[in-house]
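All protein chains of the complex are present and in place, except for one that has been dropped.
Going by the order they are written in, the chains are A and B; count residues from 1 in each one.
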Amino acid sequence: MTAESVHITSYRTYLWVLIALLFLTFVTITVTWIDLSALTVLVALVIASVKAYIVLTWFMHLKYESSLFRVLVIVVLAIYALVIGLTYFDYLLR
Amino acid sequence: MEEHRDDIGARLGMWIFIFTEILLFGGLFLVYAVMRAGYSADFHQAAHHLNAFIGAVNTLVLLVSSATVAMSITAVQKGDSKKGVILLLVTLVCAGIFLVNKYFEWGHKIHIGLYPGSDLMLTLNHGSVMFFSLYFFMTGLHMLHLVIGAIVLTIAMVKVKSGAITPNKYVLLENGGLYWHLVDLIWIFLFPLLYLIT
Partner (left out) sequence: MTAENIHHPEPSYLEYRGKYKGLLGWLTTTDHKRIGLMYMYAMMVFFIVGVILGELMRLELFRPGQQFYGPQVYNGLFTLHGIIMIFTVVIPGLAAVFGNFAMPIMIGAKDVAFPRLNLFSWYLFILGAAIALSSQFMGDGPPDTGWTFYAPYSVTTHTNVIAAVLGAFVLGFSSILTGLNFIVTIHRLRAPGMTFFKMPLFPWAVYATAWIQVLATPIVGITLLMIIAERTLRIGFFDPNLGGDPVLYQHLFWIYSHPAVYIMILPAMGVVTEIIPTFSQRRVFGYKAIALSSMAIAFVGYFVWAHHMFTSGMSSTARWIFSLLTFLVAVPSAIKVFNWVTTMYKGSIDVKPPFLYSLGFIFLFMIGGLTGLSLGSLATNIHVHDTAYVVAHFHYIVFGGVGFAFFAALHYWYPKMYGRMYNFKLANIAFVFLFAGFNLLYFPQFIIGLMGMPRRYFDYLPQFTFGMQLSFYGGILLAIGLVLMLYNLFQKNGAKAPANPWGGSTLEWTIPSPPPVENFDVMPEMGPDEEPYDYK
């Protein structure tokens, strides 16, 4: 195989990513002290999704992979979301 | 046959495997979503019985371990195998801490008789039974993945140390790292959904 161009992420970047993730964890814990009632789960999921996005992008190197990888991740998550949505639909309307 | 090597192909394979893992847990999250919709009040009540502090500690531990795995790849790419080994060792220690925490967490619940199929469980209301069953099933499966990930990373660490993983050839470490981040990703969702919905 011909050598591919390799991107080396610096330690510093990873450290910032880690700090961001820890901060978001702190946020997600502290918001539970506030009573958001119906919004609790939504807020928790939004924060978790942001964290997941960060992990996927930097830790899992999606930022530096070819676009194929990103497209696949999006398609797979979209299919999963549709499956959840359709199933949920049945339960919500029953 | 001459050796055929395709790192991008290997990574693509790993990613596809990760998709299957995401969907494997996806089935459980689907069960969670449906049950939660049916028993949201019970779920709020039951979640009080989980120790959010241990959950938070484990979240921190996993995030740190994810960062160290990612950094170990940087170290190997730069040819600093010593640092790479140390960073992987930190990761494995984090995995150990996570498991010890889980041991105490589960141990306590089992001690007071709270586990699937127990007599205590059968006296609880339906929503709580579903919640605790999901809790044990999801965290149990997650733990299994964590152990597998730790084994893969141990192999990678030995290979970094022995020089089998080099700055030119480190796809095993990269794939092991991807798997480890998957373990982290799943926990990122498990933690709020199980511990923080009180």
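Following the convention adopted for this analysis, a residue touches a chain if its C-beta (ideal position, glycine included) is under 8 Å from a C-beta of that chain, and two chains touch if they have at least 3 such contacts.
Note that this is a predicted model, so its numbers are computed, not measured.
Asker: Where the complex has a chain not shown, which of B:39, B:170 or B:189 is the residue touching it?
Answerer: B:39
Asker: On chain A, where is the contact patch with the chain that was removed from view?
Answerer: Chain A touches the missing chain through residues 68, 76, 79, 82-83, 86-87, 89-94.
Asker: Which parts of chain B face the unshown chain closely enough to count as touching?
Answerer: Within chain B, the residues touching the omitted chain are 1, 4, 6, 8-9, 12-13, 16-17, 19-21, 23-28, 30-31, 34-35, 38-39, 116-117, 122, 125-127, 129-130, 133-134, 136-137, 141.
FYI, only the chains that are shown with their structure count from here on.
Asker: Taking each chain's centre as the mean of its CA atoms, how far is chain A from chain B in angstrom?
Answerer: The separation of the two C-alpha centroids amounts to 15 Å.
Asker: For chain A, which residues are in contact with chain B within the complex?
Answerer: Listed in rising order, the residues are 1, 4, 6, 8-11, 14-15, 17-18, 21-22, 25, 28-29, 32, 40-41, 44-45, 47-48, 51-52, 55-56, 58-61, 65-66, 68-69, 72-73, 76-77, 80, 83-84, 87-88, 91-92.
Asker: Under the stated contact criterion, what part of chain B meets chain A in this complex?
Answerer: That would be residues 5-8, 11-12, 15-16, 19, 22-23, 26, 29-30, 33-34, 36-38, 52, 56, 59-60, 63-64, 66-67, 69-71, 73-74, 77-78, 174, 177-178, 181, 184-185, 188-189, 191-193, 196-198 of chain B.
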